[in-house]
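As you look at this complex, bear in mind that one protein chain is not there, while each of the others sits in place.
What follows is chain A.
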Amino acid sequence: MRRRCLFLASRAAKERLLLARTSPAAKALSSAAVSTEHQTYDTLPPPAPSESTSSQAPSSATFAGGVELPLTSSLHIVKAESQPRWPVYRVIDTDGALVPGAMEPELSTELAMHMVTCMVRLRVMDHIFYNAQRQGRISFYMTSTGEEATQICSAAALSGGDTVFGQYREPGVLMWRGFSLQNFADQLFSNTDDLGRGRQMPVHYGSSKLNFQTISSPLATQIPQAVGAAYALKQQKLAQVVACYFGDGAASEGDFHAAMNFAATLECPVLFICRNNGYAISTPVEDQYRGDGIVSRAPGYGMAAIRVDGNDALAVFAATQEARRLALAENRPVLLELMTYRVGHHSTSDDWSRYRMTEEVKDWQSHNDPLRRLLAYLHAKGLCDADMEQAMRDTERLAVMAALEAAEKKGPPPLQSMFEDVYRDMPQHLLEQRAEMLAHVAKYPDKYPQGRGH
């Protein structure tokens, strides 16, 4: 009875305090209190100092599942904003200079130059294909501008045998693995050489040879799939991981939650690589979540995690390399949140000027560009100069144009292939429907694009 009275008394005191805090004068006080708390608590409040009546009370107890948890008599609700923010791992600054105290990852000249070449190639490719869409030559496109490092430098830290599941803004990963400009162009033009046989929208790439699972439009569906794939790798005792890419918006899908939880409980060697670029189409992150980004969710799932400057090529490379090592060594998932900025439109069907300020975009372009940062770093090392950079751009421009023109000239896949691959073997009803369609098109050859056959 006495304890109950104490409890009520202490709750009444808290309520009085809450009331007091609602007055404007008290607000300053309370925010001061919060900031003090911020410094005091590292994570959660420590158990309250025991009162005289409970001096013999245990400091912890066992709960369901045999979990031993600390006890506290302090009625303290933890607010997310009182938790420390996750720091961003950075190796080079926005001018490409080594951050004091940072350790440079082991990166051979050859690898560094391949990285920068790939980033230039991706940027040039985006520029040309974006304009090709504007001219109506392809139906759709999505650029990676500003996010080249998140793709290329994480891919550089993986092994070629590692399996990749992507969202759609990861062509740099494929490019790093050797997907040719012709491969890209053929997919964009849905021609007969498209590995996907012309069935999906542009930028939905995939290649079994390069262990890059084919992209699909539904967001986040690939995340639990990546976990299942990683489980398969673990079972086969292959020293490989799965790398799964997604954006900050996709992380709001239920499949993200399912995947994190499955990966942790089933102990899968998978890297979850989140590209946090600030926007999901027009939705800024403050409408997407209220926690400390995506990385702060990892501990809730019992998962290892790191937040990285996504525009810092070296940081992305080093973090991915270390995460991969950890995932393999301990058969556990690691979440990487790569902080970046989507400089381009969401897609060719979007106009960013309707929901964000030009200054904001310009600022990122001019002050925090992943390619410029890496180039500056290589400059300082004497590995690259402005002439080399220009030569790279010129070479890539010619190569992209050549691939585009070649892709445009190739015809579409054969018409009957529309019915193939629904199942491994074509069932009777599809055989019938195919015959029906071909007969119909043969009857009206002038009314259909492939009426004259291919």
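Convention: contacts are C-beta pairs under 8 Å (C-beta built on N, C-alpha and C of every residue); 3 or more make two chains touch, one makes a residue touch a chain; residues count from 1.
Criterion: contacts and distances are computed from a predicted model.
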{"item": "Omitted chain (choose from \"3-methyl-2-oxobutanoate dehydrogenase (2-methylpropanoyl-transferring)\", \"Trafficking protein particle complex subunit\", \"tRNA (adenine(58)-N(1))-methyltransferase non-catalytic subunit TRM6\" or \"Light-independent protochlorophyllide reductase subunit B\") - UniProt protein name", "value": "\"3-methyl-2-oxobutanoate dehydrogenase (2-methylpropanoyl-transferring)\""}
{"item": "Touching residue (missing chain; options A:207, A:277, A:296 or A:340)", "value": "A:207"}
{"item": "Omitted-chain contact residue, chosen from A:195, A:304 or A:406", "value": "A:195"}
{"item": "Residue among A:65, A:87 or A:254 that touches the chain left out of view", "value": "A:254"}
{"item": "Sole contact to the chain not displayed, among A:117, A:182 or A:221", "value": "A:221"}
{"item": "In chain A, positions touching the absent partner", "value": "163, 165, 194-197, 199-200, 204, 206-208, 213-214, 216, 218, 221, 223-233, 235, 242, 254-255, 257-259, 261-262, 265-266, 420-425, 427-430"}
